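Every protein chain but one is kept in place in this view of the complex.
Just so it is clear, A and B label the chains in written order, and each chain counts residues from 1 on its own.
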Amino acid sequence: MGHRRRRRRLVATLAVTGLMFGTAACGSGSGSAGSSDPNTLEVWTRSNPDDAATYERVFAAFTKKTGIRIDYQPIINFDQQLQSRASTKDLPDVMINDTALMGSYQSQGLLKPIDPDGIAGHDQIDAKTWASTVGIDGKHYGIPYSRQAMTLMVRKDWREKLGLPQPKTWQDMLTLAKAFATRDPDGDGKKDTYGMVVPGSAQNGYAAWWGASYLWQGGARIVERTSDGGYKPVMDSPAAVRTVTWLKDNLFCGDNGVIQPGALTAITGTATNFQDGNAGMYLTGPYNMTTFDQTIGKDKYEVLPAPAGPAGNEVLADGENVYFGARTGKTEQEQALGAFLVSPEGQRLAMTGGEHQPVVRIPVNTTLDAAKVRNDPRWGVVQKAYENDSVVFPNAPDFAPVKQDTADALNALFTYCGSDVRSGLKELNDTLAGDLKDQDLLK
Amino acid sequence: MTAPAIDPIRTPVPTTVDKATQERRTTPARFDTALGWNDRPGVSWALRILLCAIALGIFAAPFLTIVSGAFTTHASGSSLSFLPHDSTLQNFKVAGERGIWDYFTNSLVIAGGALLLQLAVSVLAAYALARHRFRGQALILTLFMLTMMLPEEVIAIPLSLVLGHVPVVGVDLKGTAWGVILPLGAWGFSVMLLTEFMKDIPTEIEEAARLDGVGEFRMLWQVVLPLCKPALGVAGVLGFVMIWDQYLLPLIAAKDPTDYTVTVALSILRTDPEVGSGVVLAGAVIALVPSLIVYLLLQRSLVAGIAAGATKG
Partner (left out) sequence: MTATVTTPGARRTRVLSKKALLPWVFLAPGLLLALVFKFLPMGKGVWLSFFKVRPFLGDQWVGLDNYTRVLTDHRFLDAIGHTLLLGIGQSLGAIAVGFLLALLLEGQARTLKIVRTAVFLPVVTATAVVGELWRLLYYPTSDGLINHALGFLGLGPVQYLDNPNTALWATMVMSVWMLAPYNMVIILAGLAGVDRTLYEAAAMDGVSLWQRLRYITLPAIRPALGIVLTLAAIRGLRVFTEVYVLTGGGPAGSTEVWMTRAYTLGFTRNDIGGASAASVVLLCVTLLLTVTVNYFRKRGDVR
């Protein structure tokens, strides 16, 4: 009896599992809902409803001009939705998303190569910007759309009160940070101010995103292109060791208050000390200016180029590209949209959101001046930093693993003040070599 | 409270049971609770007040900072205050401009529908699992619990495909409230909870009813359900919280930003550089009100003792 019952149970289990897998197999591969109308483009952006309102204005202008309709979908969980559409082999025609995703998308076959010559007005985008959309095989896989570079936001009122100059070097910056922390710049008699804000968590690679500018300024790189088209990790270089040691000794393990408390677990969303008015400096992207204008006031802070390290004052740049989905067969319409998006008109519309968020920060179109379009000279500082002193993460490989591993290692080195930077970075370099090897890029 | 000897078959309406028990409080309160708390001033009474104050201080006081931040113009993300510096409704206004009330309405529709479906499905399944004996019972219960075990991020992409094209029927549920409601129908926890509590109901009542020729659905509705009101209350409250908290599912099922829920809207507000943390906190306050109301409403059934004493044993 017991035996029979057990066998029956087994059969039932098998039947249920079989059913599960059977239906799972049938469930996929069907249900594409693509628009077959050649005169309608399906466009995705990774946007909140507020950004989406700006995009809608841009697309409406495009439709008015060309008669090509846009089926626009702002999407928050962009990559999840993209993967699920990819498995039905039916991709959106045009996507606007981070520059950093290009390598990953290209390696998954999601993108169609782009011929810059086919985009009207392509010569209004400079060579440096176009170079950032070259894939691993030498073809372009994106049209540059929006760019930004990091600048240093400084509490001008505090700095002037303490009688200190604008920081031009790392040492100036450190001196200013210490003064902000110890000399009571807000005048409330309490020791509750900090030198600078650092989003130092490894989560989503923030530590690497923040640290990259300092690495560039110290003369270091994370990976380097080799002459035969591959990449090699260079985080064990003397410059990298020197830079990370400086950051560790002076910011994380130096005097209290140089950086905000809780920096090791802070991401940009939680590192709000600058806007809360208790930290004096923040090396960050220009999109934050809207917030700072509201919370601390436009006249209370200044936007400066990053202070120079031993090798200069280069900063990290990033932004968004326009991508064309693979195998969609509407190249002409897509090119028309691409041309409009980078045209002075399209860029201008996207830079002035009206009541909504602008979606283009620094225009890729060189005929436009961000400071003039926005009527705000501070944007000139950002544009200059982008044009003259910025370096992007390599976008041709899938850079996300490299960035994440770098962030993990930096966060660990900054956490343990007794750690050995040289051996820590050596270990990181080996990990990065593994990441590149996974993509067959290690040379 | 003492349980008056009421046979739930003859007086199947549960509310009357509660009222009756409340009115007929004859025995001292110290038999009401496991620890025998006394509700007259004394040492036990004072101790309980002290402990309640501590519990409130730990679990509820931190919320004053959320509420105070919601009413402060420039709420700070890096310091706490229990009282707003400058009382204002500005944050709620901004949250409203960002469409939080539309998302709130979406959430209410989804939460209402999904909770009803979830309770109905769970009650039926639990009744079968607890009050009937059949082959594969343990397996079925395990299967229901299995639904809770794989993280939703892992099933997100396949679920998105299913929602876009439901197998066999071939309907596209995306962009409809059903796309969120139906996947929430089978929740292992409430099935397990109701099963456990239903198992504990003595069989005698049911057997007596069966002899009277009561049919299965009436049995469930009029005999079993009134006896597991506390469990239903728990399933209702925690089910509501679970549904209200969904973030990924509404995103997967949405076709358009107008389909988002208030939980999604909250996370959008958090990443919006134009709004400060005060607006986020205002959104958080708005978002937690419905769950609290549901809890308040269902409190009675959560703690109101049932007439179990009369029949147990």
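Methods note: a contact is a pair of C-beta atoms (placed from the backbone, for glycine too) under 8 Å apart; a residue touches a chain by one contact, two chains touch by 3 or more.
The structure displayed is predicted, hence computed values, not measured ones.
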| item | value |
| --- | --- |
| Full-complex contact with the absent chain, from B:Val94, B:Val234, B:Ala254 or B:Val279 | B:Val234 |
| Those residues of subunit A which, in the complete complex, touch the missing chain | 19-21, 23-25, 27-28, 79, 83-84, 86-87, 89, 91, 104, 108-110, 192, 201-205, 261-265, 267, 270, 326, 398, 400-401, 403-404, 408, 411-412, 414-416 |
| Contact footprint on subunit B, counting only the chain that is left out | 1-3, 22, 27, 29-37, 39, 48, 51-52, 55-56, 58-60, 62-63, 65-66, 77-80, 120-122, 124-125, 127-134, 137, 140, 142-151, 153-155, 157-159, 161-162, 166-167, 182-183, 185-186, 188-189, 191-193, 196-201, 203, 206-207, 210, 216, 230-231, 233-234, 237-238, 241, 244-245, 263, 266-267, 270, 277, 280-281, 284, 287-288, 291-292, 295-296, 299, 302-306, 308-309, 312-313 |
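One rule holds in what follows: only the chains that are shown with their structure count from here on.
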| item | value |
| --- | --- |
| Subunit A and subunit B, separation of their C-alpha mean positions in angstrom | 39 |
| Interfacial residue positions of subunit B with respect to subunit A in the complex | 74, 76-79, 98-99, 135-136, 139, 143, 156-158, 160-162, 164-165, 167, 170, 172, 248, 251-252, 255-257, 260, 264, 268, 270-274, 276-277 |
| List of subunit A residues in touch with subunit B within their complex | 5, 8-9, 12-13, 16, 23-24, 26-28, 30-31, 33, 48-50, 52, 73-74, 76-77, 80-81, 83-84, 87-88, 260, 269-270, 272-273, 275-278, 287-288, 290-291, 294-295, 357 |
